[in-house]
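Here the complex is missing one protein chain, while the rest keep their positions.
== subunit A ==
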Amino acid sequence: MAGGASGEPGPGAAAGIVVPETQEHLFKVLVIGELGVGKTSIIKRYVHQLFSQHYRATIGVDFALKVLNWDSKTLVRLQLWDIAGQERFGNMTRVYYKEAVGAFVVFDISRESTFEAVLKWKNDLDSKVQLANGIPIPTVLLANKCDQNKDNSHSPSQMDQFCKENGFTGWFETSAKDNINIDEAVRFLVENILANYKNFPNEDDVDKIKLDHTTLRAESKSQCC
């Protein structure tokens, strides 16, 4: 699913002669953190340029797709996976984690308890998903709701230190409400994912089968009542 390069030409044809015009990547990125820190809002802001103070239901939000024209040679399809309310009692399915290549861990700067839960989320993430080479996936820490008053006194240097010690690739102060730093944070994460990809390109498995509506529809027409 996510993670593989599906660009042309295929791995075999890339042997020198034809220079690939554009490379396409599909990246699955997880957005995790405590309930109410703004995960769904961040996804909606980033993908649909929307923010609603009142929107609270996670219902129906599964993953959102955003296509990035990264540079003249690279197209990135970003799948942002929402946690679908399962954070509340903390039992995520493997379906959620599998084949993710990057993650955001979000906390709410106006609620210190959500920062305290960050490490629990990071550890859970590292135990459930790794890159093919066995190292953790790049993870960016988001200090969300920076439009509001802080509930703690972590200085930027303390945050840097925290990220270093706990294996976060970096951190950003964001606001889904005022659209602060969200594009920047995503760019930063994608840069890291792409760097990983260059070092350890995923082998694309061409035999994988995806089932979809089109197959069914095409066939069921004939036998319809």
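By our rule, contacts are C-beta pairs under 8 Å (C-beta built on N, C-alpha and C of every residue); 3 or more make two chains touch, one makes a residue touch a chain; residues count from 1.
In the analysis below, contacts and distances are computed from a predicted model.
Novice: Out of "CHM Rab escort protein", "Phosphatidylinositol-glycan biosynthesis class F protein", "Urmylation protein" or "RBR-type E3 ubiquitin transferase", flag the one the UniProt entry gives for the chain missing from this complex.
Specialist: "CHM Rab escort protein"
Novice: Going by the contact rule already stated, which one of A:Q53, A:S72 or A:N133 would touch the omitted chain in the full complex?
Specialist: A:N133
Novice: Of A:K73, A:K98 or A:R187, which one is in contact with the hidden chain?
Specialist: A:K98
Novice: Where the complex has a chain not shown, which of A:Q86, A:S110, A:N166 or A:N181 is the residue touching it?
Specialist: A:Q86
Novice: Which residue numbers on subunit A touch the omitted chain?
Specialist: 1, 34-36, 56-62, 84-91, 93-96, 98, 117, 127, 130, 132-135, 200, 205, 207-213, 215-216
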